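Every protein chain of the complex appears in place save one, which is left out.
The chains carry the letters A, B and C, assigned in the order they are written, with residues numbered from 1 in each.
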Amino acid sequence: MKKFINSVDTLLNESLSGFAMAHADIVRFNEEPHFISRQAPTQSGKVALISGGGSGHEPLHSGFVGHGMLDAACPGQIFTSPTPNQMMAAAQAVENGGGVLFIVKNYAGDVMNFEMAAEMIDCSNATVFVNDDVSLPKNHSTGRRGVAGTLIVEKVVGAAAENGKDLAACKAIGERVNEATASMGVAMTSCTVPALGKPTFILNDDEIEMGVGIHGERGRETIPIKSATEIVEQLSTAIEEELKPKKNQPALLHINGFGATPLIELHLIYNLAAQFWQKRGVDIRRSLVGNYTTSLDMAGCSITLSLLDEDLLKLWDAPVHTAALRWGM
Amino acid sequence: MKKFINSVDTLLNESLSGFAMAHADIVRFNEEPHFISRQAPTQSGKVALISGGGSGHEPLHSGFVGHGMLDAACPGQIFTSPTPNQMMAAAQAVENGGGVLFIVKNYAGDVMNFEMAAEMIDCSNATVFVNDDVSLPKNHSTGRRGVAGTLIVEKVVGAAAENGKDLAACKAIGERVNEATASMGVAMTSCTVPALGKPTFILNDDEIEMGVGIHGERGRETIPIKSATEIVEQLSTAIEEELKPKKNQPALLHINGFGATPLIELHLIYNLAAQFWQKRGVDIRRSLVGNYTTSLDMAGCSITLSLLDEDLLKLWDAPVHTAALRWGM
Amino acid sequence: MSLFPKLFPAMIDAVDAIIKQNSESVTELDQAIGDGDHVTNLQRGIKALKAKEGEISALDWADALQNIGMVSMSAIGGASGSLYGTLFIAMSKAAKGQELSVSTFAEAFAQGVEAVKRRGKADAGEKTMLDVYMPVADCLKQAEANSTALPEILKQVCATANQGMESTRDMVATKGRASFLGERTRGHIDAGAKTAQLMICAIVSVLPK
Partner (left out) sequence: MSLFPKLFPAMIDAVDAIIKQNSESVTELDQAIGDGDHVTNLQRGIKALKAKEGEISALDWADALQNIGMVSMSAIGGASGSLYGTLFIAMSKAAKGQELSVSTFAEAFAQGVEAVKRRGKADAGEKTMLDVYMPVADCLKQAEANSTALPEILKQVCATANQGMESTRDMVATKGRASFLGERTRGHIDAGAKTAQLMICAIVSVLPK
């Protein structure tokens, strides 16, 4: 394993400090327990949005803390859910009279740790679970995983909260976006978790892994490598079967890189995916291409389609000022 | 080699089309010959900024076309300088009465191809050469290379051009920024150029390559891997010897990832580099951390320090709206 | 048996040693069908508990369990962090005001395991640590009902834990991270079941027989 680190034990802390220093105009870093919160105070009564999860997916979630998006993010150890005391401390720091909305990717560890925190904090709170990964059947025993669609939920709900929507309304909007969003991913390689020092799994040079999550783990099946067009067809077809978009349906198309796949390839994937949806009459109104929900140094990408109506598009377009997403200000 | 491609020959074209579709609000793509230009018309008399170079460094340069930065970018084949007809066609498309300023990274191929274009176009034009890579001695036979500092030149000159500065003034500002900027890079791995299908070179698991450029090529020396702190010391010391910053000197610190190094490591590097400069009394006023000047899927990073005075900081802060850098609008 | 909180330093040392000894093989299990962090997670908890072993060993057993639960919950992270936090905190609740005996311990343990089932929305046969903890809880209850002698109980507990752990090999995971791999999980022992067995047997080994 070759990485820029001093020691595996201090990596997360050194990195979070660096993140907070580089973005000191937007965020601050609480070291004990770990959480990232906004630098600027919020309007009193605003619903406080808190997300979190294992680290290793940067910029998710810390990169989305700031005006128009999250109030705080709770980073766990690499690929390890954060602990309830992090969410409790974050809630205490950012709750501002409007209650707390947790945005949680549907993984056993995240769900249970956020649930414990929700049981223990005393302000009013609610939770939106994100489960956009269609590589698993809808009736999967644990429910589906939350993957790259999470940032869309965070952005849209973030705008609603900034606009003064209350806790119940924010939760409802979050669930509506989650319902309207589907993703599927494919990996070319696994990644190397620093504490382990070697790749989680090895793929041959002629194999790819279909239906992967975002933890460098194996997916649904290993298949022979195919052309980019065929890969896009397979991923998009799974999304289509889930969302069944109507003709002229406005949508956001998000191509997410897992970390080691160059932009030149992600833009090629975008091209093919946009063609796929255009052929089916879907009206791609917004786009997002880049490394947003990563798996350390995994090579691969996911396609996310989110069926956003005019109201939701407005929330997507609302000003945002975070480390990783910024527009309108 | 595993990549998301249909064929090596069509990769660049398919990717550029995808880029232009994903950012149709900002840019347009001219297919024959290849160039990317702004969607919106510019103020008459504005100096037109054109950059370019081999592809494979995305988001550089196409990702920096838009308000407040470039007017056009000419992407060559992967790691291959663009040809003069691209620059000539781009100049014809974007020249708007203020002349053309070419921003060229100092590589034999880029210099010669831009020079041929400059000889052949008939509007007034000038060129800024960027040569920020201090891994080479200043008196190197070809001069030093242009690397990650290029985007700082493009951003600052872009703001000046937007403010109505004339060709000579824009060139002077560009040269001033270039003088005040130094970079040095280190690689953990090489990268795989699609047309070749295998990594350009192989490093052992306990080796890193110091003083690399941005083409996946070997650097000054191969050394045993060291801690992140030691790596940052070595890179920053080379920069310090070049720039000799004074106490309280305001500066921009840019940590640039080469493509496959996760953000979690880049932020750790930022932390260590910021400490290095703070210890020396340098006043880090602005930061940029991320994959901006990449070498396809190379793992590694570079550190850039740019000594920006208050005037130049204002230009850095001016509104910009491109695919890869956006603020203030 | 009332020696429990006093023996805590010895227990945590034994747990530490056995996890260290098996760290590579368990990590391989979690890499095969999980994400490979299970040992690191537990070791963060063990380290945090060792730092508080003096304090904990001076408490009564209910407070000791509460303390262990809070430390586990805050230090481990991941699925196992919340589950071990839940286990010990629920055990502590059941222990509150009770004298420590085989009977009260068996009851508290059963309550803890029930809480884990609720927290994880999981049951036996889903290829998790529950496939060790549920039979062990039953075994304790049974032994108590039969008034089995302590040395024999301990032997049975360890054997049951072993069996439970082995039984996960042929299961298809339906809970936790491994569930995403479906049929591909068959043939691999569950990492959480393996460490549960290792830790139970390590603790048993330091108890006076």
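As a convention for this text, a residue touches a chain if its C-beta (ideal position, glycine included) is under 8 Å from a C-beta of that chain, and two chains touch if they have at least 3 such contacts.
Remember, predicted model here, so these are calculated numbers, not experimental data.
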Interface partners of the hidden chain - shown chains only, full complex considered: B
Selected residue (touches chain absent from view) among B:S37, B:S183 or B:T200: B:T200
Selected from B:G18, B:P84 or B:G290 as touching the chain missing from the view: B:P84
Touch with the omitted chain, as defined above, among B:F4, B:F29, B:F64 or B:Y107: B:Y107
Residue among B:Q92, B:T142 or B:N204 that touches the chain left out of view: B:T142
Contacts of chain B with the absent chain, listed as residue ranges: 33, 54, 76-85, 107-109, 112-113, 115-116, 136, 140-142, 145, 193, 195-196, 200-201, 213, 215-220
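We adopt the following convention: only the chains that are shown with their structure count from here on.
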Category of the chain touch graph - line, ring, star, complete, other: line
Rounded Å distance between chain A and chain C, as computed from the means of their C-alpha atoms: 32
Centre-to-centre distance between chain B and chain A (centres being mean Cα positions), rounded to whole Å: 28
Where chain A touches two or more other chains at once, by residue number: 78
Chain C: positions in contact with at least two other chains: none
